[in-house]
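Every protein chain of the complex appears in place save one, which is left out.
A and B label the chains in the order they appear, each numbered from 1.
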Amino acid sequence: MSPLPQVLLDGLVAGGAYALMAAGMSLILGVVKVVNLSHGAFFTLGAYVAYAMADRGIGGPVAVPLAAAIAFAFGVFLGKSFINPARSHPFALPVGTLACALLFEQAAQLAWGPHPLAVDGGAPWPGPFGVVVRRWGAVAFLASAAILGALRILLVCRPGLPLKLVAEDEEIASSVGIDVEAVRYLTFGGACAMAAAAGALLAPAGAITPTMGRGPLVLSLIVVIVAGMDSVGATFLLSIALGVLGNACAYYLSPQWSYVALLCSVALLLSARPTGIVAVPGRRD
Amino acid sequence: MIRPAPLSSGWATQIRGGWLAAGIGLLLLFPLSYPDAYLLDVLTTGFLLAAFAASWDVVGGIAGQVTLGHALPFGAATYACALLTRLAGWPFPLAAAAAVLLATAAGAGVGQLASPLSGPFVAVLTLALAEAAHEIAAGHAFLSGPGGYAWGGEGGIPVVLPWGDAPPIASYYAALAFLCLSTWGILRFSRSESGLVLRAVAGSPLTAQASGVPIGRFRRLAFIVGSAFAGAAGAGYAAHVGRATAGDLSLELSFQAATFAAVGGRGTVVGPVVAALALHALFQGLSLPPAARVLLYAGTLLVTLRFFPGGVAGTAREVAARLRSRDRNRGGRRRRGGEAPPGGSA
Partner (left out) sequence: MTALLAATGIGKSFDGTRVLDGVTLSIAPGETVGLFGPNGSGKTTLANVLSGLLLPDEGSIAFEGRYVTRLPLDARYRLGMARTFQIPHPYPSLTVHEAVRVALAAAVPRPTGGGRDEGIEEILSRSGLFDQRFVPCASLSQGCLRRLEFARALACRPKLLILDELFSALSAADEEDLLALLRAANREGGAAYLLISHNRMLLSSTCRRILYLEEGRIARERTV
């Protein structure tokens, strides 16, 4: 029996959740105009929350919203107290968001230890061709797709108008009475909640470690660079493609190779199209 | 006619120069007080880390290309020392020279890729390259020596040193001498015309380009010079620790350098060196687990960035300018008609 269908299916599930995270990242890049290097830490946070809840016998339906709520609170705090004041300083942002990520990684290591932890995902359903459909996997994929669909609708409807306006021109947005600062930190918090939800949904997929968020962070960076901010659909498809590729790479070679491949692709992408990337203002020119 | 005094003269510089000499004197005196061997070792490592922080400042401070992968040339040098002495059997000094060359070449490569980029994308690119190198070094499959056991992975690769176990006091003085020498070299570079042009490129790339500066070439130069000094610090570290480990390439190390620079004032060279010595001695002296130490570094950095988002150096410069203008207003009346010293302040 070939393991290939199973590898592809698991990659599909992982890719769906990564799309959730990448969509959050591109929201931050588009609206707040910041490359958020702490996005992976929120993914890890979600996974640890799911672990802690599962440890107490509470399942995903509670853990995922809880993880999202915790991440939203932290995200709003971070956005309000750090990102907004430091936004115009080209040094403070990448280094500061990386500091947040390392801070969380080390805090997680102190709290839960450096050893990999696991969440029991429940018994899988047998499917055709010897493939097993993991119950949490189906839930994760559907939930991610649903949230992304909702985000897409939000972006074209009236309630999403402030987001689009702030993304396009902050001066116009503030002149029509939008509280730009509030839109920024709420977007930041919401995007962090999306990353944490992705982490909580994917918690049963593998080992939970303090640095587990780095791979998904790099994957989101690739997606954002290639797909840009506007298209939720492109983000979704590209994340799934990368999730499948990454999973295949991890299965046939090793998880480390999958991470190295992602890192090399982001380096290649940046050096291949240095000017084609979404412009990040701040200090112009 | 009253001519304003050049920036480099004045009380601020005189006091700073005096403090520096006093600090070096204290550090020279310290081992003679029969200190604890652990403390001596902490300071020796601190000197090498401070040299590394100064080399970060060439790229991230003077040239304004915020790199989060500066561990790459450092780790490349430690691994080159280990592999060349252990596998190829080269004598250590030759291996160290080759390691510095390798680090310089790595810097040239990274600089080539990073020079068209700006802002956060430099950080992402350098971070990705260094992380990739770290993963390859940390993986058990990649580097294994003859004799059936693996050398790679977290355990690292031992370095063959001609002097075996050097007395701690000798390592201490060697590292201190190295720190003074490389800080002096970086300061020379910073105050040269190339350093001035790099500051211009960092401050306003558009104006620099409109002044005829090929900004890509100068950014590459910053990566090359910074990586050469980082490689030298790496070779020194390999000689001190006697082992190249994956930690030499880690994101945490790159991040530490950025922290030292941010706390000490980016672009000042001496500031990051002092910050590195102070923070390293302080946090290492607390005898905490390594995770808590990185936590403290990250916390320190966030607090610094929160209150000095434009940099400690920028704020200090503003305060100094205000003090100086007050000073000059008083001195100007006294000096009326006198001639201020000519010449530039570069």
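We take it that a contact is a pair of C-beta atoms (placed from the backbone, for glycine too) under 8 Å apart; a residue touches a chain by one contact, two chains touch by 3 or more.
Nothing here was measured: the structure is a model prediction, and the numbers come from that model.
Colleague: The chain left out touches which of the shown chains?
Modeller: Within the full complex, the chain left out of view touches B.
Colleague: Taking the entire complex into account, which one of B:162, B:203 or B:290 touches the absent chain?
Modeller: B:203
Colleague: In the full complex, which bits of chain B touch the chain not displayed? Write them out.
Modeller: Against the left-out chain, chain B lists 1, 3-7, 193, 196-197, 199-200, 203-204, 206-215, 267, 314, 317, 321, 342-346.
Here is the rule we go by: only the chains that are shown with their structure count from here on.
Colleague: Just the number, please: Cα centre separation of chain A and chain B in whole Å.
Modeller: That pair's centroid distance is 33 Å.
Colleague: Can you check the complex and tell me which residues of chain B touch chain A?
Modeller: Result: residues 60, 64, 66, 68, 113-114, 116-121, 123-125, 127-129, 131-132, 135-136, 138-139, 141, 204-206, 251-252, 255, 258-259, 262, 266, 289, 291-292, 294-295, 297-299, 301-302, 305-306, 309-311 of chain B touch chain A.
Colleague: Which residues, counting only chain A, touch chain B once they are in their complex?
Modeller: 34-35, 37, 81-82, 85-86, 88-96, 98-100, 102-103, 105-107, 109-110, 114, 214, 218, 221, 254, 256, 259-260, 263-264, 266-267, 270-271, 274-275, 277, 280, 282, 285
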